[in-house]
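See below for the structure under consideration.
One protein chain omitted, others in place.
Chain IDs A, B and C follow the sequence of writing; residue 1 opens each chain.
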Amino acid sequence: MLSFGEALAYATKQAMEHDARVFAYGEGINDPGGFFGSTAGLKEAFSEARCFDVPNSEDALMGFGIGASLMGYRPLFVNLRVEFLMLAMNQLVNHAARLPAMSGYQYTIPLTVRAIVGKSWGQAAQHSSALHSMFANIPDLQVVVPSSVEDAPRLLLASILSDAPTVFIEIKSLYDCKALVHLPIEPLPLGKAHVVRQGSDITCVAISDMVGFAQRVSEQLVADGIEAEVLDLRSLAPLDSAAILNSVSKTKRLAVFDIGWEPFGLAAEVARIVSTSAYHRLDAPLLSIARRHEHTPASCFLEEQHYANEEHAANSIRALVRG
Amino acid sequence: MLSFGEALAYATKQAMEHDARVFAYGEGINDPGGFFGSTAGLKEAFSEARCFDVPNSEDALMGFGIGASLMGYRPLFVNLRVEFLMLAMNQLVNHAARLPAMSGYQYTIPLTVRAIVGKSWGQAAQHSSALHSMFANIPDLQVVVPSSVEDAPRLLLASILSDAPTVFIEIKSLYDCKALVHLPIEPLPLGKAHVVRQGSDITCVAISDMVGFAQRVSEQLVADGIEAEVLDLRSLAPLDSAAILNSVSKTKRLAVFDIGWEPFGLAAEVARIVSTSAYHRLDAPLLSIARRHEHTPASCFLEEQHYANEEHAANSIRALVRG
Amino acid sequence: MALTNLPQQLLRDLHEKMFLIRAVEERIKVEYASRRIRGPVHLSIGQEAAAVGVLHACRQSDVCVSTHRNHAHYLAKGGSLAGMVDELFGLDTGCCKGYGGSMHLMDLNANLILSSAILAGSIPIASGIAFALKNEGTKRVCIGFLGDGATDEGVFFETLNLAALMKLPLLFVVENNAISTMTTFSKRQAVPDVVGKAERFGVRGMTVDGNDVLSVYHAAQDILQGMRQTHEPFVLETVTDRLCAHVGPIVYPSGIGADDTLQSRWMREPMLILNEKLRSEFPDQLDASLARERNLRESVDQVFIRGAQRFDADALRLQLPAAPPAQDVRRV
Partner (left out) sequence: MALTNLPQQLLRDLHEKMFLIRAVEERIKVEYASRRIRGPVHLSIGQEAAAVGVLHACRQSDVCVSTHRNHAHYLAKGGSLAGMVDELFGLDTGCCKGYGGSMHLMDLNANLILSSAILAGSIPIASGIAFALKNEGTKRVCIGFLGDGATDEGVFFETLNLAALMKLPLLFVVENNAISTMTTFSKRQAVPDVVGKAERFGVRGMTVDGNDVLSVYHAAQDILQGMRQTHEPFVLETVTDRLCAHVGPIVYPSGIGADDTLQSRWMREPMLILNEKLRSEFPDQLDASLARERNLRESVDQVFIRGAQRFDADALRLQLPAAPPAQDVRRV
């Protein structure tokens, strides 16, 4: 049994063992228990030359990773919070994502950027927002959103092995989970969704810790005779539209479970995929399950209202399926 | 007749005359012909105290505007390219958008940020991308996308008068236009779409210079007996869902014309609005007209393929309406 | 500064503020264990002198911005105690109505208008505030607190330049505890010299003992007086120690060295230094001082008790699980 953090550390270690061009860096990466265990042991195994602490300079550090990538390295830049990437957006969006195209595809940028979405426990507005939709709008940037201890190391390994710049978004709540992880880690293909539950009444498209949420909601619905199909997208870019359309062609109903905000978010993108398809039509309105479109409040009382609620989601699906 | 730039300059002047707390700043703001005429005459009319040039420090400058806003000023921060805002995303997203909520709504941030989307003439990847979708995902941030010389000054005035932080996104192609502008400028309400053309066969939702594009396409379609309704959203946040649903309830067909990329973009958001509505269903797949999901190539030959094409859009609508 | 010149009132006032902050934070440690305060908290224990010294020297009308480690600034600037405690408990009677929490304490009445948990996030914002204050024509200044960690961020230097160029009445107080979470200053900067750098950007600076509230106070008084004339920015570096872990009220600290280092730090901590001065200077005031401490502690306790009661009532009413799932709060 490995914890989420241990599983990520294992995958990183494996990548670093396998390829000397992989190195990891981040603010506080070598703190005892740093990054919730997900970087533990790297320094010991590979020395500070390949796993190093850095100044608090996100913008420069993102550029640093790009530069090393241009020279053939496969850097892993670890960030404690996804909000910190806002300081590095110029390098991420204007450079990491664009340079391969701008150069006429003379080179690739195999940079992986890990960032954690805080959740609950009063993290408040600046430490718990989910900003994946922003990244997924940008061409040539991969956005990976693991949902489980089993998948996360496999997707991380795939990200590190991939030649495209990749933002790998974890959510803090998953760090509490443990699971059996097959060793050595086998990379998963990016852009392939995973049917985590089969069903015929409604397609639940989910990412990150909302996959578990959707699974729990689905279990609740069994008593009502509702069989939900739960699809874990695993990555937002590339996004497995075929898997969504395939499932929807069977269920004709669709719910989207996002860790982020609705406007211009995942539910929107999934709606676009289905709406623009010539062959697939829904029999019912699309149901969107997401956090409120507000900055996360700090208070535990307000947090309760901010995040999606399983009971409420189950009721919404019941109402939808019963028509 | 005013040009697009002159109209914006006029609105800014009017706002500054009316309210001493309005001031403007930006890199090169007082250059002769600076910002394509849109800041011309401000320094002369109000002195450098209220219209000033600044160092190339976008991150600090965005924070500067937030600070002045917190003290009751209404700053106008002018940027030559929307890409330059990537350097200031931490201040824009983590601060301007969030602080009012984080403070428990103790204050507002009446900051307006102008930014121009370059278009054509080999601007290439770093000077011609449209990044509005990113901003529109964020709570409490207004995103305004004017489509014409008539609207732009009225929307700019509304943005400056508004208490919420606002990103005002212009597109370079509109700077070539001239029109009669009613003076003095009357602010338009933000979040109200405008039916620029009535029709019953298809709803064309558009923004920025794609409104003119949609209008021209619609005129082409008249010969085919197709009457398109063209809806100019004017702002993406707030977004006038009611107007979209209203039009769609009549036409049952929908095309979205965006200046940006499709994934997690405007077509996605409009699809979400229609798909989640319990009362509105489309009779045909949603049609998305947008630039290619690639970084803008520099070459004039490649640009031709990158941007949406009116002929092609007209054909797609014909095919859609004829079923 | 000869101690014998010290007015008794000044020492009294400084002692009162210092003790209040310490008492509040010691109480937070206790209350945290009850799981009523749910969120990351960054204690200022050991660093109170910078906040109290500078903010006692400034005017109420001066505007202050702060960071993730803002408790001391908030209280020293005159922020409402009940507003703070209720905010920590997540109540709608908190200074930010529960939206902000520990990392975002703000109180407009006290002119502590911003606390950002993004490193250096409040720094450029301070420049805009200073611009507004200068435009007003009054002699108000803006005071921006930051840690040595925030001076790694490029925006700090952009802002120094802006402040020098525009001659903004902006005082940066860099609380240099020589650590950022668990990474020391000298591991992060090739030249860990804040004042030297600031001067190269055209901003004058000065370093003081950040554990000696009187030194800080007198330095700040001089600086602020000068700034009100010149409208020029200034960087005051206060050298200090963090005595707790970076985050979470863990009594036994992590990342700040071994036991002996810690012990020596506790031997030069601000309350100790201040109390020694009080005792040597005004030995007859010892009883009064102890009585003040008792009173302060009692009133702090009262505020916490009232907050806890309201928390319990709200938890009941809103059916919040009484004990939330265990969380790793050591590093958040």
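Throughout what follows, a residue touches a chain if its C-beta (ideal position, glycine included) is under 8 Å from a C-beta of that chain, and two chains touch if they have at least 3 such contacts.
Here the structure is a predicted model, which is why all the values come from computation and not from measurement.
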In the full complex, displayed partners of the excluded chain: A, B, C
Touching residue (missing chain; options A:G5, A:G37 or A:G65): A:G65
Of B:A125, B:V230 or B:V321, the one touching the omitted chain in the full complex: B:A125
Listed residues B:D59, B:E170 or B:D258, member touching the removed chain: B:D59
Missing-partner contacts on chain A, residue numbers: 49, 54-55, 57, 59-73, 75, 90-91, 94-95, 99, 101-107
In chain C, positions touching the absent partner: 152-158, 161, 164-165, 188-191, 193, 196-197, 200-203
Touching residues (missing chain, whole complex) on chain B: 27-28, 31-34, 36, 53-60, 83-84, 86-87, 118, 120-127, 175-176, 295, 297-302, 304
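One rule holds in what follows: only the chains that are shown with their structure count from here on.
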Closest chain to the centre of mass proxy, which here is the mean CA position: A
Distance-maximising chain from chain B - centres being C-alpha averages: C
For chain B paired with chain C, centre-to-centre distance based on mean C-alpha positions, whole Å: 41
Distance from chain B to chain A - Cα centre to Cα centre, in angstrom: 29
Chain centre separation (chain A, chain C; CA means) in Å: 36
Multi-partner residues of chain C (at least 2 other chains): 94, 96, 98-100, 104, 116, 118, 121, 154
Shared interface positions of chain B, touching two or more other chains: 59, 90, 94, 101-102
